[in-house]
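Every protein chain but one is kept in place in this view of the complex.
Chain nomenclature is as follows: A and B, assigned in order of appearance, with residue numbering initiated at 1 for each chain independently.
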Amino acid sequence: MTGITLDLLLLQVFTGLALGTIFVLLAVGLSLIFGLLTVVNFAHGAFFMVGAYMGVYLLGVTGSFWFSLVGVPLVVGVLGLVVERALIRPLYGRGLDYPLLLTFGLGYVLVDLIRIGFGIEGRTFSTPAALQGSVDIGVGHFPLYRLFVMAVTALLLLALWWLIEGTRYGLIIRAGARDPDIVRVLGVDVSRVWLLVFALGTALAGLAGILAAPMRGVYPEMGIPVLIEAFVVTVVGGMGSLRGAVVAGLLIGMVVSLTSLVAPPMANISMFVVMALVLLLRPSGLFGRAGLMG
Amino acid sequence: MSGETILSADGVGKTFGAFRALRDVSVAFPRGRLTSIIGPNGAGKSTFFNVISGALLPSEGRVVFEGRDITGLSQHLLARLGIAKSYQITSLFPQLTALENVRIAAQALVSRFGMWRPRSALPGLVDEATALLDGVGLGRRLGVPAAGLAHGEQRALEIAVALASRPRLLLLDEPTAGMSPEETRSIMELIVRLATERTVVLVEHKMKLVMNISDRVVVLHHGEVLAEGTPDEIRANDEVKRVYLGQGRPAAAGLR
Partner (left out) sequence: MSALRTALGRVVALCGPHRVAVMIVFFVVFPWLMPYKALAINVLILGLFAVGFNIVFGYTGLLSFGHAAFFGLGAYGCGIAIARYGLPWPLALGAGVLLAGVGAVLIGGLSIRRRGIYFAMVTLALAQLVYYIFYQAEPITGGENGLRGVDVRTIALGPVALDFLAPTVKYYFVLVFVSLALWCLSRVLESPFGAVLEAIRENETRARACGFDVDGTKLAAFVLSGLFCGLAGGLKAMHLSIVPTEVLHYQTSGLVVIMALLGGMGTFFGPFVGAAVFLLIEDQVSLVTAQWQLVAGSLFMVFVLFFPNGIWGSLLQWVGRAP
């Protein structure tokens, strides 16, 4: 363990939090969709990948990272709208497996469509000029862009929290997660809520895609490991729990980051060990069965 | 044998969040008798049924079967101890034939993990299933998939499925729900016949149906035991009258 100072450790914790924020964005979208629609979105990684590529495209057309950052979630969200309406809606009421299988197939298709549009080679996505360099955070220098990603995620989570806890829409979302029939009785068009929630979840995945692009690179298969990571986070946090998604996302980020410091070969494996432990000790996840905001 | 208790609920309570569905319910079910649990809507009958049948874990108290604490025991172990049940909402193997429904249930007693010999080589199961189906009046419907049977026939099939595990205790939750008067009559006759050979606990909303056939009646109200006794004692009970009459519904006619 020589050479590992406290500062290095703390710096690695920060790196883990930055990694974790991407997990959080993905897992929150996944949990939101599952909590309301009981659909496990196997195309979530593909939406993430499409987000990154839309970032590449919009940046190429407009030259503005900031414009792309706003545009990507919109584009991917609209894609989500179309997918829910055209492909997933016909499958409601046919059991939980069919929407899952469909989104799985959709993942294949999206990956190949991107290959056709952008080629099979990966793209680089350079960090925007304003966010290059690093800042001293007391324990060492930390990349500015990662701080930016953490800040954006924190702001988004606050906005989401406000949407769900503080607005009429949130009330419907919370009630709908508990019992769709109640919402239906109240005269709300449930299918519309589902549509919007699916779009919101995919938009978050797309946003995670463009945010992660400068850190992880952009390539057609980039969504596959991400999908699995998001699943691990969701299982650890508790399916359908937003608080669980946040806590587990940050936790897993730190576990992976710290493992890569002390035992690099174990870094990939560490998150699965956490998941196995949670499954053995707390089978419904850290925050399972507590409702959407639990 | 008549004084012996086969099943008892001791101080059973059940809460759902802030809602108290059952409060300190203690009931002893005598062996070999037909005991009915009645009560107005929302009295906690179904919750109580689910607790004594092991589908719900009580928040407090325990359930004892033949001297053994069975609280929280898994469903399949309860079945092997000799407790069978028929649910309020029909629960069968819909695509399998009536015969196969009962045959599989009977198979649970003899082979659960046998992977090599064909199932048709298990001796006696088909005959046993056929006899049971004859007994519930489905002798001519052996080859019909469960989903293709009429509602009343499905309820009868469910009873045959329950009987196939040779239970010492049979729990029935509103077996006549949604039935026509003729279907109701034939099912009630069947239940009376079954009760001559084993202990039966019957949860029923329609008081009138059970008063003439039960050995004992337990009345639940607001999640508590309101009264317990022979049908005659229940008929004479002022509190029971008040509860049923207080609802202002003709079900009280059963009290006469």
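Criterion: a residue touches a chain if its C-beta (ideal position, glycine included) is under 8 Å from a C-beta of that chain, and two chains touch if they have at least 3 such contacts.
Model, not experiment: these values are computed from the prediction.
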Whole complex considered, the hidden chain contacts A, B
Touch assignment to the omitted chain, from B:Gly17, B:Gly67 or B:Pro118, lands on B:Pro118
Missing-chain contact among B:Pro94, B:Gly143 or B:Gly178 belongs to B:Pro94
Filtering A:Leu32, A:Val50 or A:Val111 for touch with the omitted chain leaves A:Val111
Touching the unshown chain, chain B contributes residues 74-76, 79-80, 84-85, 87, 91-96, 100, 103-105, 107-120, 122, 161-162, 164-165
Touch rule applied to chain A and the missing chain gives residues 34, 38, 40, 87, 90-91, 94, 96-98, 100-102, 104-109, 111-113, 115-116, 120, 224, 228, 231-232, 234-235, 239, 265, 268-269, 272, 275-276, 279-280, 283
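We take it that only the chains that are shown with their structure count from here on.
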Per the C-alpha means, the centres of chain A and chain B lie apart by a whole-Å value of 48
